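Every protein chain of the complex appears in place save one, which is left out.
Read from first to last, the chains carry the letters A, B and C; within each, the first residue is number 1.
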Amino acid sequence: MSETVPDLKELLEGLPKNWGKWGNDDEVGSLNYLDSAQVLKGIATVRAGKTFTLQVQMGNPDGDPIWPGRRPAQRMNVLDHGHFMSGKGPHFPGNMEYCDDMMVMYLQGSTQYDALGHVWYDDQIYNGYDAKTTIGGTAKAGVLPIGERGVVGRGVLIDMARHRGKDVLDKGETFTHEDLLEAAASQGVTIEKRDILLIRTGWIGSFYRRDPEEFYKDFKEPGLTFSPELVRWFHEMEIPNLVTDTIANEVTIDPKSGVALPLHSALMRNLGVAFTEIILPDELADDCAEDGQWDFLYVAAPLKVVDGSGAPVNPIIIK
Amino acid sequence: MSETVPDLKELLEGLPKNWGKWGNDDEVGSLNYLDSAQVLKGIATVRAGKTFTLQVQMGNPDGDPIWPGRRPAQRMNVLDHGHFMSGKGPHFPGNMEYCDDMMVMYLQGSTQYDALGHVWYDDQIYNGYDAKTTIGGTAKAGVLPIGERGVVGRGVLIDMARHRGKDVLDKGETFTHEDLLEAAASQGVTIEKRDILLIRTGWIGSFYRRDPEEFYKDFKEPGLTFSPELVRWFHEMEIPNLVTDTIANEVTIDPKSGVALPLHSALMRNLGVAFTEIILPDELADDCAEDGQWDFLYVAAPLKVVDGSGAPVNPIIIK
Amino acid sequence: MSETVPDLKELLEGLPKNWGKWGNDDEVGSLNYLDSAQVLKGIATVRAGKTFTLQVQMGNPDGDPIWPGRRPAQRMNVLDHGHFMSGKGPHFPGNMEYCDDMMVMYLQGSTQYDALGHVWYDDQIYNGYDAKTTIGGTAKAGVLPIGERGVVGRGVLIDMARHRGKDVLDKGETFTHEDLLEAAASQGVTIEKRDILLIRTGWIGSFYRRDPEEFYKDFKEPGLTFSPELVRWFHEMEIPNLVTDTIANEVTIDPKSGVALPLHSALMRNLGVAFTEIILPDELADDCAEDGQWDFLYVAAPLKVVDGSGAPVNPIIIK
Partner (left out) sequence: MSETVPDLKELLEGLPKNWGKWGNDDEVGSLNYLDSAQVLKGIATVRAGKTFTLQVQMGNPDGDPIWPGRRPAQRMNVLDHGHFMSGKGPHFPGNMEYCDDMMVMYLQGSTQYDALGHVWYDDQIYNGYDAKTTIGGTAKAGVLPIGERGVVGRGVLIDMARHRGKDVLDKGETFTHEDLLEAAASQGVTIEKRDILLIRTGWIGSFYRRDPEEFYKDFKEPGLTFSPELVRWFHEMEIPNLVTDTIANEVTIDPKSGVALPLHSALMRNLGVAFTEIILPDELADDCAEDGQWDFLYVAAPLKVVDGSGAPVNPIIIK
């Protein structure tokens, strides 16, 4: 780690930005790359008609995998058969009975899309909107426009854990875009321009599921790590969406600069790359390993939460 | 209305049930019809690469369209630029800032999948599970297995409002499966076996949006209305999923029998047909009317809420 | 109403302030007047050993009386006999069973103490703290110090509705400190220095209870109305706490200046007078009218909510 941790402004100086590229009113950034050609390219990958869903379970009484400090979702019944057994249920002509429930949740407390306005530095969020627009609700570059738009295209899964012969990457273990390319090559798949990029580390499926207590202890996720070259690669490849099975999509602290979560700023704030976090791709990965097909149709649409900083989502893969 | 309102048990006597058809452990019912052949059939409809999302906005400060008695979702920031402006934000090395928020919601308070166990009569839910399993949480035939599975197939939209030359159907206005077939014919589309059936009445898009106060007054939705023939038609057509732009997918009170919401029991509890409610299909309908293509790939996966009676969803249509 | 509505800064120019009077760290303001002498003075009023509680019911399924825009409290069971009847309850050695519940609420959505920092103008709250201290939580002059301290003293109830021969005051009806003195005289009680001042208008007990729909329509509460003389009277009388049966303790719009809720600023922000709102004093008033004793021991302590802008309270009167 460098002796003095630089400011993000300094660290990212001179690196590419997509602000204004899709107009001054744009709120969905690199998802604009997903035009109808990309939709059809995704469709073209489908062969067997297999489907997979990628959300982790939520509202689990035993807890959900979340960023430290947030609290797990909590579901509560407000009506059920108990009410009818005790004469407290509402009466409908014909005697239908039903159950009903509520939930309290962090909008980023499960598999979720970050709004592009979710993180920032230097008082500006994606596309140059004033950071004050986040006050009381993400009024600009919120999750709503992403929910309205939806995300459909060709997805490619890179299984870094499998590539490194591990069940799960280590705490703080890093990899670069070049590692991704190497893994892709060994998987026999090519990351193409405008692909939705999915990465598996085993962090949720193998580690959280096995030992939640150890998972949170001295919290330090593995993941992609910052370099100017990596940022330029994402820019040139026009990656619309980064999707991983960690809580923050990147290594917690960049070991070189000491900066926390620099890719959120370099990729999301500056390039408008959508971040999808906390997926559970293990079953999908097993299937890809088995049939050798690592590309597929990726379909996802976060909930249309007005002014949300993010929103939960259950992405579907079709192969 | 008949002089005496019959019990659902009496009303539905002798009508078909799919209990046990997919095993005694089944929790997703007619969604089982959506096998890989149906997935590929949906894929085959895609021509232009157009996409549409169907969820209504949620957590709107002005209120969400909901069943009377439920309360609209409420989103609240827990962190934003205000904290950083006043020195209250957390510090990250490199000075990243971010916003974060929570939401309180009814699980059925937006566009949503009902769990098959959401309604019942005679102390048994879908597939014969004891209604006591709903106590404290929908432990059997909950929404979780639907979220785990996802819903992918060929969808067909029937625009009943457009067919009847109306902006929106009237309060309590009904239609039958034969009306659906007639509308389909006039649209130039065929409802095929195992199609996901989408219906537009204009109820949310035209009516709720125009006059929420009038919407809730003397609440009586338009929709499909019960007949033994209609139930048999759903059964024979093996319809996996009924998706509409009303809050309860059927006329509120069956005008003939006086029973409230009989199709919830006849189709969902007995046949295992999944119900998707409160969609906003207006933009999709306009597009279908314009290009004449009323079938498409339907992709949806409700949130994987453990023991949920239902869960919000943002379905995606690909044409 | 004046042609141009003045700013609060202009309206309150030259009127008294208690900032700094109890030190620069003070967060409870005029409650400091309630020293042990005042406690003993309150004790000395007790004769018969009668008690009354003043909170309105909360979490009522039919709704609670609240300021428009807030939402009523909602209580939800998370465990009850239904769980045990269906084998879902936790097992304790000896077979104890129990019920448990949660609540979602606005902290100011029931009978409640405002924190002194709850309202402000000109970027400063009570005692000169920066209004930025309210961001994300009322860190200065919050409700916590009031909860820690508690409020005990001699209370006097002025029944303005009864004095004016009405069941309930009209919408927007006003009264002044001189009206209070006149009413006190006719009740045969004297408002003494440092008394806790309770006022009854019938607004909650008579009006809200009778017609909640009409209550919210064209919302305009009756109450005390601003004048420089009134502010000086509160200052000279060293009134520690103003307690009323309206939602905002004063007339909604000052009919003379057109300013909304000026007493919140004149009394709470500037003098540090604690505001207790939404009490239900009707049973107490009937008793006072009957026995002729309008003074009593007032005891109240809002919940100790960390950084709360206010907190619910159930005050107790002992006569």
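Keep in mind that, in the parts below, a residue touches a chain if its C-beta (ideal position, glycine included) is under 8 Å from a C-beta of that chain, and two chains touch if they have at least 3 such contacts.
Everything numeric in this text was worked out from a predicted model, so none of it was measured.
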Visible chains that the absent chain touches, using the contact criterion stated earlier: A, B, C
Touch with the omitted chain, as defined above, among A:8, A:31, A:46 or A:85: A:85
Full-complex contact with the absent chain, from C:33, C:120 or C:294: C:120
Absent-chain contact - pick from C:28, C:183 or C:253: C:253
Interface with the undisplayed chain - residues on subunit A: 71, 74, 78-79, 82-83, 85-88, 104, 130, 132-133, 135-137, 139
Residues belonging to subunit C that touch the chain removed from view: 5-9, 11, 35-40, 43, 46, 48-53, 55-61, 70, 73, 75, 77-78, 80-82, 84-85, 92-108, 110, 117-121, 123, 131-138, 144, 147-150, 152, 253, 257-262, 264-265, 297, 299-310, 312-316, 318
Residues from subunit B at the interface with the omitted partner, ascending: 76-78, 80-83, 85-86, 102, 104
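Just so we're on the same page, only the chains that are shown with their structure count from here on.
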Homomeric contact subunit B-subunit C: same or different residue positions, threshold half: same
Copies subunit A and subunit B - rotation angle from C-alpha fit, nearest 5 degrees: 180
Inter-chain centre distance, subunit A versus subunit C - centres from mean C-alpha coordinates, in Å: 46
Separation of subunit A from subunit B, taking each centre as the mean of its C-alpha atoms, in whole Å: 26
Between subunit C and subunit B, distance of the C-alpha-averaged centres to the nearest whole Å: 45
Sites on subunit C at which at least two other chains make contact: 78, 82-83, 85-86, 104
